[in-house]
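One chain of protein is taken out of this complex; the other chains stay put.
The chains carry the letters A, B and C, assigned in the order they are written, with residues numbered from 1 in each.
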Amino acid sequence: MYTEQVMDHFTNPRNVGEIKDANGVGEVGNMKCGDIMRIYLKVNEDEVIEDIKFRTFGCAAAIATSSKITEMVKGKSISDALKVTNKQVAEELGGLPAPKMHCSNLAADALKKAIENYQANRAKQR
Amino acid sequence: MYTEQVMDHFTNPRNVGEIKDANGVGEVGNMKCGDIMRIYLKVNEDEVIEDIKFRTFGCAAAIATSSKITEMVKGKSISDALKVTNKQVAEELGGLPAPKMHCSNLAADALKKAIENYQANRAKQR
Amino acid sequence: MRKVYLDHAATTRLNEEVLKEMLPYLTEHFGNPSSIHSYGRKARAAIEEARERVATALGAAAEEIIFTSGATEANNLTIRGIARALREKGNHIITSAVEHHAVYDTCLALQKEGFDVTILPVDEYGMVSVNAVADAITDKTILVSIMLANNEVGTIMPIAEIGKLCRERGIPFHTDAVQAIGNIPVNVDNLNVDLLSLSAHKFYGPKGVGALYLRKGTRLSVYHHGGAQERKLRPGTENVAGIVGLGKAIELAVKDLEPKANRIRALRDKLQEGLLAIEHTKLNGHPEQRLPGNLNVSILYVEGESLILSLDLKGIACSSGSACTSGSLDPSHVLMAMGLDHQTAHGSLRFSLGVDNTEEDIDYVLKVMPDIVARLRSMSPVYQGGSK
Partner (left out) sequence: MRKVYLDHAATTRLNEEVLKEMLPYLTEHFGNPSSIHSYGRKARAAIEEARERVATALGAAAEEIIFTSGATEANNLTIRGIARALREKGNHIITSAVEHHAVYDTCLALQKEGFDVTILPVDEYGMVSVNAVADAITDKTILVSIMLANNEVGTIMPIAEIGKLCRERGIPFHTDAVQAIGNIPVNVDNLNVDLLSLSAHKFYGPKGVGALYLRKGTRLSVYHHGGAQERKLRPGTENVAGIVGLGKAIELAVKDLEPKANRIRALRDKLQEGLLAIEHTKLNGHPEQRLPGNLNVSILYVEGESLILSLDLKGIACSSGSACTSGSLDPSHVLMAMGLDHQTAHGSLRFSLGVDNTEEDIDYVLKVMPDIVARLRSMSPVYQGGSK
């Protein structure tokens, strides 16, 4: 059903947890469909993602895509990070089962929300 | 499917053939349903069935019931022979498969026709 | 790695004795039962013997048993067959909110086609009330279909009482007994049912074969067309080996039912106690009126598929009512009908025990479970206890 990469990220997820002093937080999903992803960002002065963590309630695909995206964007600029799509995340994991492409492939959306939250916070600070 | 008795009468039918100087002949069935039975009688002065023969085009049940009835009524008076029913013939054979009860269980009808033919012949002679 | 199969409600391992009886019909006795030569007669005889066995197990007559490709087909045949046969008498059908999709979705389809369908609610334990059935019956009711035991939470319905009610009103009554056979006594007269569906693979028989019990005198329209097999009610060359397997499997399933069920229930109770000792867990289904092998628990703050896969990595097989395992976006309609909120439904796990399970199996599950739950909760954004 799942690729080895998905199972790897599900069993050994990277960057699980919270960032206490995060400057960007984003959450997508809802309890109805059963997947909730929350992403915490620590973006530095140069607009580079210095640290990123996630918490996810959901199936293996949801956990793996969350884990994968944190790995993909850690150390990247937020403008590069914004270019990452859900589809790319799935591809990096060797693909997802068809029914999971829609419901559990939301990590890029969560990241986008976290970056927007960071930008909003920044704007307020100015 | 068929009882041993049916198979016995099918494989070793009693009284197959014609009676050249028959004084009663009866036929039932038609080509549409696929069974034709013809019974030849030789009835003596005392109205006893001295000889009986049959020819049948049909399935094993049709052949066996024809054979069985000739065995049952040979040597009997025609009034006794007329009492034999299709159901009795089937019973004497240990029963017939349900779908055969209707279409291939006609021997008593053929016998009845043969006796009627004998009676009509007699009436004409007088 | 230890392998522990706790998904007997999904399917069971074929019993070796059953396979042994099937094998000759997969090899030398390969005739088509409709053929009148010796090959055909051999196959025909085997089918009729299996029919006798199924009838005996259910307290029915052989001619009341129709073989099908499974319970899904038996359920569809029942609902469409009765709806069509009795269309002149009325257009009202009663069923419950916790039926298997083979009943539930077929009733919904008939609703779209203009039938009046009453879907009875269930209580928090998944139980249909006899009074609700009584209240729902009208002059136009042509069928009541309520399952004997639920496949997700194991709740056992008051079928005999509902059947009595239907009998009094002259309404055909169907029960989906798929989960009950081999786990609780099933007798068509005691249960007052007119139609009953079953599927062999749920009681250590082969997959792809089932049966419909159809009480003598109950009208049913033809649904499939084809050859004259199964009194034309279910045409198609018979799955001879499968039917032979069904016959043997049901014979074995009803044998020593009581001691088998007691043993399984004891193991189940032990598993239940151990799992409910984990905090933030909840039992789903009726505390007593429940199949002996069924244990459905919700593990709050985590999602079912993650749990299943984590257990699978430890060699343990079970299932969940989570949306992620159902192929749809919504969690189990059974759990939702019982009033569970989405989160509790998503976190549900169903363990279903069978005759081969041992005390060691249960000990093993109870040993690995706490860590799995803790790990997934530590990742969960909805688990407060998990925040560091």
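Basically, contacts are C-beta pairs under 8 Å (C-beta built on N, C-alpha and C of every residue); 3 or more make two chains touch, one makes a residue touch a chain.
These numbers were taken from a predicted model, which means no experiment stands behind them.
Participant: Considering the full assembly, with which of the depicted chains is the omitted chain in contact?
Facilitator: Looking at the complete complex, the unshown chain comes into contact with A, B, C.
Participant: Where the complex has a chain not shown, which of C:13, C:87 or C:367 is the residue touching it?
Facilitator: Candidates C:13, C:87 or C:367; residue touching the omitted chain: C:13.
Participant: Using the definition of touch stated at the top, determine which of C:126, C:182, C:206 or C:381 touches the missing chain.
Facilitator: C:206
Participant: For chain C, which residues touch the unseen chain?
Facilitator: Touch with the absent chain occurs at residues 5, 7, 10-14, 19, 22, 26-27, 30-32, 34-40, 69-73, 75-76, 100-102, 105-106, 108-109, 199, 201, 206-209, 222, 224-228, 235-242, 305, 308-309, 311-312, 315-319, 325-328.
Participant: Tell me which stretches of chain A touch the chain missing from the display.
Facilitator: Residues of chain A in contact with the hidden chain: 1.
Participant: Would you write out the residues of chain B that touch the absent chain, in ascending order?
Facilitator: Given the touch definition above, chain B has residues 2, 7, 10-11, 13, 16-18, 27, 31-38, 55-63, 99-100, 103-104 touching the missing chain.
Note that only the chains that are shown with their structure count from here on.
Participant: Chain contact topology under the given definition, line, ring, star, complete or other?
Facilitator: line
Participant: In angstrom, rounded to a whole number, how far apart do the mean CA points of chain A and chain C lie?
Facilitator: That pair's centroid distance is 40 Å.
Participant: Could you put a whole-Å number on the gap between the CA centroids of chain B and chain C?
Facilitator: From the centre of chain B to the centre of chain C is 55 Å.
Participant: Could you say which residues in chain B touch two or more other chains, in rising order?
Facilitator: Counting only residues that touch two or more other chains, chain B contributes none.
Participant: Of all residues in chain C, which are in touch with two or more distinct other chains?
Facilitator: None at all.
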